[in-house]
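One structure below.
One protein chain is absent from this view; the other protein chains keep their places.
Let's turn to chain A:
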Amino acid sequence: MAFTKDQLLARLQELKIEFLSCDHPAVMTVEEQAKYVGHLGGALSKNLFLKDKKHRLYIISALANTKVDLKILSQRLGLGKGGLRMAPEEALPEILHVALGSVTPFALINESARSVSLLLDKGFKSQRYCLFHPLTNEVTIALTPSDFDKFLLSIGREPAYVDLEDCPVVGKDNPPDLAYLVPAEALNLPGGADKVPPTSAPAQTNATLEQKTKQPTQKPKEPSKEQKQKSGKDKPQINADAVADSTNVEKFVEKVLEKVSNVFISELSKQSNAEDGNIKDHMLEGVKQRVSFDLLSMTMTLKNSVYTQGFHAGIESTLYPLANRKIVERK
């Protein structure tokens, strides 16, 4: 479920966090932003959304005039010299649920961003106000550093303030000082280029599920007759946590509904005019509500059936030790 700006602001109010809010035309750079909100007397932030070679994600939120050297930070995180790069564009809507130009620490309120690590410029702590985009670059909000910490704690994040300009020498005697900020799990990034042969049941299940997103939802068939289709076009998983993601029924249904709604909305837009936007959204919400329960139930049935098949295959194969020597010996 992607948070909207209004939901975020409502949450801030729930937490009794006071903030100033300023609407302005969409801004893509800090300089542009400064034109509209410089008068607030707060510290503008520049926010970088980065990834490392193992597809782990980071948001670096720094004061506008702090020098951020990605090469040095990469070493301090223990990622080697050229470890940090800009995250792929598709990750913005997919993981942070924000548009280009709207990267903000507030995006971490989304479940999908739970493995994104956040590095904060320690310079924020001494500012009167910090300025961030509240999930859209058409608005800027200003809040005190302590309130910002309060927000982070409320979403289960321990604020990590770092001297971003520090450049310690990282070597044998000096372990990378920011290594603790590297996320534990990588995310299945869109456009992942790694080619790994599909392994076994988990990858197969994922392939089957990915196939399902491209088809309209159908009743699950009898598991023994279900063909597990090899998908050449889909991205195979290597990471165990990505497997957990792909066997997550709720995430799957969410993705299906999102894909269907996006297509539905665009088809509808072709027919009627853009002013019906609200009505369409409403209708879509209604459709989603009604169809969710059934979809979730059907998908769970599918998952359990597929697991059952795998389970029994496993049992059966251990009954044939001669033919499955490797499996038996591995024990």
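In this section, contacts are C-beta pairs under 8 Å (C-beta built on N, C-alpha and C of every residue); 3 or more make two chains touch, one makes a residue touch a chain; residues count from 1.
Criterion: contacts and distances are computed from a predicted model.
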The complex's invisible chain, by UniProt name, from "MADS-box domain-containing protein", "Tryptophan--tRNA ligase, cytoplasmic", "Receptor-like protein kinase" or "Protoheme IX farnesyltransferase, mitochondrial": "Tryptophan--tRNA ligase, cytoplasmic"
Touch criterion as defined above, residue of A:Ser115, A:Thr144 or A:Thr301 at the omitted chain: A:Thr301
Where the missing chain touches chain A, by residue: 1, 111, 154, 156, 219-220, 222-223, 241, 243-244, 247-250, 289, 293-294, 296-298, 300-301, 303-305, 307-309, 311-312
